[in-house]
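And now, chain A:
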Amino acid sequence: MDSYTKPAQIKKKYFTPGVVILILFALNGLFWLAGRFFFGIGAVTNLNNQYPWGIWIGIDVAAGVALAAGGFTTAALGHVIHREYYHDIVRPALLTAMLGYTFVAIGVFIDIGRWYYIWHPLIMWNGSSALFEVGICVMIYVTVLYIEFLPVVCERFIGHMNLKGAFAFLNKPVEKILILLNRGLSKTMFIFIIAGVVLSTLHQSSLGTLMIIAGPKINPLWQTPILPLLFLLSAIAVGFPMVIFESLIAARSFGLKPEMKVLSKLGTMVAPILGVYLAFKLGDMFIRETFVYLTSFNLQSVMFVIELLFGVIIPLRMFLSKAVLNSPLWLFVASSLVIFGVFINRLNDFVIAYNPPYKLVSYFPSIGEISITVGFICLLILIYRFIVMNFPVISQPDRSYSLSTKFSIRGSEK
Partner candidate 1 sequence: MKKIIMLWAALAAICFAQNKISKNHPSTSLTCKTCHACEVPTKQDPCLNACPRASMVTVYQPAEKTKNVVTLGEISKKYMPVIFQHRIHAEMAEMSGGCTTCHHYNTSGPIQPCKNCHLLNRKRDDISKPDLEAAYHRQCITCHREWSHQNNCVSCHALKSSMLSSAEMQKAKALESKTHPKLVVPKKLVFQTNDKDGKLVTFFHDEHINLFGAKCVDCHQQQNCSMCHDKGKANMVNNPEGMPIKMQKSKAEHHKPCFTCHQNDDCSVCHKDKVAGPFNHEIRTGWALNRFHAKLSCTKCHGSSYKFTKLDNNCISCHKDWKPGTFKHEVTGLKLSKNHLDADCSDCHINKDFSKPPTCTNCHDDKSFPKDKPGTLVAGKRS
Partner candidate 2 sequence: MGKQNRRDFLKTTAIAGTAISGLSIKSAKAAPKDILSEDRMGVLVDTTVCIGCRNCEWACKTAHDLPTQSLDKYSDRSVFKEMRRPDESALTVVNEYPNPQNSEIPTDVKVQCMHCDHPACVSACIVGAFSKHENGSVVWDTNKCIGCRYCMVACPFQVPAFQFDKALNPQIKKCDFCFERTKVGKLPACVEICPVEALTYGNRNDLVKIARERIRRNPEKYVNHIFGEYEVGGTSWLYLANQDFSKLQFPKLGDKPAPGVSESIQHGIFAYFVPPVSLYALLGGLMWITKRKNESEE
């Protein structure tokens, strides 16, 4: 299919009132982050010996990895099974994955107590540890993502190297390196793309294996030997909704026409995956007869129902509807629900379901923890905005083509 759109930088003003608010949140996060490094984890967080892992692992890492799954699902769709139709969304998805995983890595970095030894897993191996596998896969995958993004950098700078003043002499050699890199990468890129998909499959599932070893400490509603499969399925399921969500937000934010043709077609693929996920989740619940735990009214059972009802069942029904798929607003709502569902699932599995046998103090995230998590998310959005304004990521209509204006999200005409 001939594309009439082409990735390009977005020429817009960077600072808007929204951006300023994001910057404030990010600065607040960085302030607390400094506290964490100067005074230790205990000073900033509510973590303790009963609850060693909090929202930094539950949200920053686990939910972060899951929500960055758009990268590998679209890569598989666009490159492995060569659906050229979706090429427009591959780059934004790739960027999200790259930034997402970068912040996952940073999240791990700040959460581990001895951060200066973060490189240890590279040389100290423990094959039976699920965390080791996740760690290694994430490390390699981050590298792969950066490599996958390199062509975008090359595209941006080849022929546009324009360093000023004292660095002007660098322009030529850097450009030469980029050209060489570009040529080499274009021949070997498929290795990295397949590797990226394989690595993602591995660590998305292993992330589920993580809490299995905690055994009875995890509420039976979540604790199941098929957790890795559920994690993998939900990661695949959340991939496309995440791409849809971003595209619609970006379109709204930058005043572009949402690529509804691509997005609604992408949306049609969500329902089957979500259906399979739901089937496994319910099947597991009935085989292990864990539904009995739903009869007791507590935080865990309520959160489980919220997760399943609002995060899986309702969006599943929505994605089955043609009207929803064709309406940017409803598509946005449905995608948000799936994202919410997976987000809550990861939070549940790592934090809410964690029920230590001896509770001296209960856990609720501290202001510091929340500030840093929120700060990181804001920082991620800011960097995303910066990159799409300076690199050819988001596809925009080629000037020579005119667009149909059939679909639009409210306010997108601005």
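Candidate entries met the following condition: all candidates are chains of the complex that A comes from, given by their letters.
In this section, a residue touches a chain if its C-beta (ideal position, glycine included) is under 8 Å from a C-beta of that chain, and two chains touch if they have at least 3 such contacts; residues count from 1.
Quantities reported herein were computed from a predicted structural model and do not represent experimental measurements.
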item: For chain A, as assembled in this complex, the candidate in touch from 1 or 2; value: 2
item: Residue ranges of chain A in contact with candidate 2 within the complex; value: 37-43, 45, 47-50, 52-53, 76, 79-82, 84, 108, 111-115, 117-118, 120-121, 124-133, 135, 151, 185-191, 193-195, 197-198, 201-202, 205-206, 209-217, 225, 228, 354, 356-358, 360
